[in-house]
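Omission of a single protein chain aside, the complex is shown with its protein chains in their original locations.
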Amino acid sequence: MTFPHLPPDVAELRERIRRFIREVVIDSEPPPGGRLDQATRGRLQAAAKEAGVFAPLVPTEYGGQGLSIEHWSPILHEAGYSPIGPVALNCMAPDEGNMHMLNLIATEEQKKRYLAPLAAGDVRSCFGMTEPHPGAGSDPAALRTTAVRADGGWIIDGHKRFTSGAVGAGFCIVMARTPAVDGSPEGATMFLVDMTNPGIWVGEAIHTVDRSIDGGHPHVYLEDCFVADDAVLGEVGLGFRYAQVRLGPARLTHCMRWLGLARRAHDIALDRAGRRELFGGPIDSLGLAQHLIAESVIDIETSDAIITKTAALLHSDPKAGSAMSSIAKVHCSEAIFRVIDRAIQICGGDGVSDGLPLAQYLSEVRPFRIYDGSNETHRWAIARRASAGRHASVRAGERYRGDAVVGQDGGA
Amino acid sequence: MTFPHLPPDVAELRERIRRFIREVVIDSEPPPGGRLDQATRGRLQAAAKEAGVFAPLVPTEYGGQGLSIEHWSPILHEAGYSPIGPVALNCMAPDEGNMHMLNLIATEEQKKRYLAPLAAGDVRSCFGMTEPHPGAGSDPAALRTTAVRADGGWIIDGHKRFTSGAVGAGFCIVMARTPAVDGSPEGATMFLVDMTNPGIWVGEAIHTVDRSIDGGHPHVYLEDCFVADDAVLGEVGLGFRYAQVRLGPARLTHCMRWLGLARRAHDIALDRAGRRELFGGPIDSLGLAQHLIAESVIDIETSDAIITKTAALLHSDPKAGSAMSSIAKVHCSEAIFRVIDRAIQICGGDGVSDGLPLAQYLSEVRPFRIYDGSNETHRWAIARRASAGRHASVRAGERYRGDAVVGQDGGA
Amino acid sequence: MTFPHLPPDVAELRERIRRFIREVVIDSEPPPGGRLDQATRGRLQAAAKEAGVFAPLVPTEYGGQGLSIEHWSPILHEAGYSPIGPVALNCMAPDEGNMHMLNLIATEEQKKRYLAPLAAGDVRSCFGMTEPHPGAGSDPAALRTTAVRADGGWIIDGHKRFTSGAVGAGFCIVMARTPAVDGSPEGATMFLVDMTNPGIWVGEAIHTVDRSIDGGHPHVYLEDCFVADDAVLGEVGLGFRYAQVRLGPARLTHCMRWLGLARRAHDIALDRAGRRELFGGPIDSLGLAQHLIAESVIDIETSDAIITKTAALLHSDPKAGSAMSSIAKVHCSEAIFRVIDRAIQICGGDGVSDGLPLAQYLSEVRPFRIYDGSNETHRWAIARRASAGRHASVRAGERYRGDAVVGQDGGA
Partner (left out) sequence: MTFPHLPPDVAELRERIRRFIREVVIDSEPPPGGRLDQATRGRLQAAAKEAGVFAPLVPTEYGGQGLSIEHWSPILHEAGYSPIGPVALNCMAPDEGNMHMLNLIATEEQKKRYLAPLAAGDVRSCFGMTEPHPGAGSDPAALRTTAVRADGGWIIDGHKRFTSGAVGAGFCIVMARTPAVDGSPEGATMFLVDMTNPGIWVGEAIHTVDRSIDGGHPHVYLEDCFVADDAVLGEVGLGFRYAQVRLGPARLTHCMRWLGLARRAHDIALDRAGRRELFGGPIDSLGLAQHLIAESVIDIETSDAIITKTAALLHSDPKAGSAMSSIAKVHCSEAIFRVIDRAIQICGGDGVSDGLPLAQYLSEVRPFRIYDGSNETHRWAIARRASAGRHASVRAGERYRGDAVVGQDGGA
């Protein structure tokens, strides 16, 4: 991939991250199926700070590199070349999305207390939105966790699930349904809840096939959980709107990181294809491998292109960008899965063994088609928006084109 | 589609073209299977000149709108919303690619004689490269047409095929193999040959399923065809290099135009889906139509994104851009075909009748997967470039990643 | 394809048809886009009678070969190797389906009057079911044509559309909604209507991309159309049930015929691939063509297999066979389209010209994904049946398997 339009400082940062990943991070990767231990995590994050590549998306006043969203992709692409790269650089979900949102809507006091240590890698965080059926799953409107007014604060009750990163997290951003109070609309509100609060605790683990998110995806319970007024993140009743603010970019940074991993898998496949002899010749001279390689290149480059387009749109028109992020998420999550799957195929038996990391990569990205809204939910939303947009154009005067001409005598 | 970053004058031109297509061009479309007649062509081109939308890609000194390649896409997208739009605006293949190349490499004299009337829509042109098997088909290196030195010029002999636009063309840019002469390398050379030259004539027609290119795709024969020295376009022996200069952008402008047509088909489908009742409800409320619609949106937006990326690259790094144009061509030609195919499916029986133009649109774009190098030839080239690029990286020090670790004891 | 289990007489008939198609029929094919003229049709049918290959699906007492449905596929496969083969052999839609239904439910008198001349090729027929929106399209239940009791018969009023074969047909089997009368249930009833009846006439043509069905797909109007009691086909009120009797096998015979055409396209591609030189070697030694060829073989063989399975089921369990025919129709119509599309790709520019018949073949089979119920309607029905079947199993005691185990501690 080429990035012709990067400003020199971003290009230089990208190059530094590229070297850091290759020279420092990759050698510390756990074996397939393993997890990054906390000591290695600390060591890598320290090295990343020293190398000036830490927290690339975080504002400089919080110790980051202060990149604009238009330049996230080439950076996260390099970070994601290692499955532990984004953690080493502190730009992994869910912390990365939480930092982005905190920076946009938290008070200065909240930033000092929550954003600063998060940006420094001193604590981790989680985001409590998803609930067990029939609560908020793919449909946030089904939210069942509630917060009610109490003296000087709120009392939250509810049950969260798939709370990525919760084990060992310092705090959780909890989404709860709130009544109309004090002029605020009925709706959802976000709360900053310390995990030391006795009203919140981590429940059963959900063992999933991915390994790269620290802190698992457990159930989290809230019962009589009192938080003070200053725990409200942003304004009361605007939680769904903030969730959108978080989700659009968060979806896209997943695309960026996993595209890096797809490129890693593709490199493994190219290396293997360049060496392996099959039927008397190198496999990459054979068209069936060439077919797979070409398809992967097309998947990688179109993914990169739709990410770039979406990032630019999120920058200039966040609402349109958020809609486009659904399209990018569906395309990239499926394209990336295919790239890794093809790399496995090219590597044959080694591809499904842990002699190569490819099978684990497939497990890392399989959930991506489900997390952050399943692709089918996004397809539904994409179709609805397309239909609604077209109907609006027709109502605004664009000619309706759905009528068949009867008895037209064509040239055929 | 949204174009957040267009300069105001380009955005304004796009809007004017959009209106011109909808208000003037669409009503003049021939019925499905029919062809644009010359009178209508003339009338529409005159109207386009008057509306200030004529020849958008041509430099202003030749009467065009002088757009940079980075801004071609939104413009050609609007032109292509009608299958006759690009002809009406004089930005259709093969003239458009010929004008681009003439502008880059012709002498001032040649520009005056060939580019000026072409840009004005007064003549049409063709490009004589493809030959019958076993000559230059997908593989230009197999070129069999030859030109040899004669007194004050050259004598060309050969047989071309699929010479798009040749019937009624004023001149042909003929690619011929030339020996090493006068310090020029052996190779291919381009010649500007007037179709009135007695040594060139149009042969048998090749009836293809597309209708939007004026002048058919006939055989063209050259026998003892004498041209003077000033018929050489660019330098002797550099024909293959110029062909690349032409082909990269030409491939991409096809993508741009046909993407406009795909959008037209998609609008027809959306309109139909919004009205049609099926099983008691509108078809677009049904998930199977939603699946088709979402897939088409994804195809349209990823095509737009890879076009934008490729155009930027052609602007900043033509060689990398030309390589990327293979990827864009394969993706877009297949995505566009799918979009139109799905629109047909959504429209049911009307979709395959000429009560709607969709079946004809499918015939327009089917050849696009073959013309300008078949997609399989491009896939071969894409895979080769990917392998070669990776091997170069490894030779330059990047770690080889194709070795499986034996006996590694993973966490799985 | 191999047919290991054919009885000797069927194998012999297949071989005779194979030779008849190759030696007699193919040379009489019209050029791409053309139609079979009536004189040639007559001549070929006469030759087919003489060769003992006429009307293979028709009972011997009506001059046919009396094949059981289990043996239709290898026979129709051979017939369909030419797009005019099924007409030459009188086993083309819609006559073939009408003959099948007449044989099953017509009275002896009706058989003599309608089936006999149809089987002999002396008249053609049509089937009047589909109506303009919002009438019976993909959803037969929306039927709007009505028949009411009149003295000694019925009066039919309605508007049909896509009435394949109507131009020049001798009679039409008209589906009309009938009230509950004389103990018959309210529902639909089938009527045999002579096209000479002044109450029925052929209206506007619908020009579609296919050419192989004689008599077009026009609108048909019925107004005050009186028919006598003996025009009722089968029993009053059972029209929908009969339609199913017709549709299951009719869907499947389409699959059989078009699979023959797919094989023709595949042979063209294999021949071309065996000759064509590309980059210095035959194209079929190149993996990208091999990829296309292998995919087509898989499509052809799986289509053949699901047809065989469905035919056996239609024989032993018509209801299950009819459900399976939806699956066969969706798979085969898409597989056959892909096979022809790939053949075009392998043949390059010739593939989209009428120098080869492939582009026309693509137009022949494109509507197959829409006719006889669009594939999306069938997918909807397939999914509904799968869900209903599984729910019934669970209600009958099969264990419900949709619950996730919480907190299970796996080996992963």
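So that you can tell them apart, the chains are marked A, B and C in the order they are listed, and the count of residues begins at 1 in each.
One rule holds in what follows: a residue touches a chain if its C-beta (ideal position, glycine included) is under 8 Å from a C-beta of that chain, and two chains touch if they have at least 3 such contacts.
Note that the structure is predicted; figures quoted are calculated from it, not measured.
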- Item | Options A:K160, A:H331, A:R369 or A:R401, residue touching the unrepresented chain | A:R369
- Query: Of C:V148, C:A228 or C:V394, which sits in contact with the chain we cannot see?
  - Reply: C:V394
- Of A:V181, A:A320 or A:V352, which residue touches the hidden chain? A:V352
- Task: Go through subunit B and note every residue touching the omitted chain.
- Result: 33, 204-205, 207, 209, 286-291, 406-410, 412
- Task: Since one chain isn't shown, list which residues of subunit A touch it in the complete complex.
- Result: 130, 133-134, 137-139, 161-162, 206-210, 217, 276-279, 286, 288-289, 292, 344-345, 348-349, 351-355, 359, 362-363, 366-367, 369-371, 374-377, 379-380, 412
- Contact residues on subunit C toward the hidden chain run 2, 4-5, 22, 26, 30-35, 211, 264, 266-268, 270-276, 284, 287, 289-291, 293-298, 301-302, 304-306, 308-309, 312-313, 316-317, 320, 324, 327, 330-331, 347, 350, 353-356, 360, 378-380, 382-384, 386-387, 390-391, 394, 398-402, 404-406, 408-412
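We adopt the following convention: only the chains that are shown with their structure count from here on.
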- Among all chains, which one's averaged Cα position is nearest the averaged Cα position of every protein chain shown? B
- Message: Only C-alpha atoms count here: how many degrees separate subunit B from subunit C in terms of the superposing rotation, rounded to the nearest 5?
- Response: 180
- Item | Centroid-based (C-alpha) most distant chain relative to subunit A | C
- Query: Which whole number of Å gives the spacing of the CA centres of subunit B and subunit C?
  - Reply: 39
- Whole-Å distance, C-alpha centre of subunit A to that of subunit B, is 37
- Return the residues of subunit B touching two or more other chains; collapse runs of consecutive numbers into ranges. 32, 276, 289, 353-355, 379-380, 412
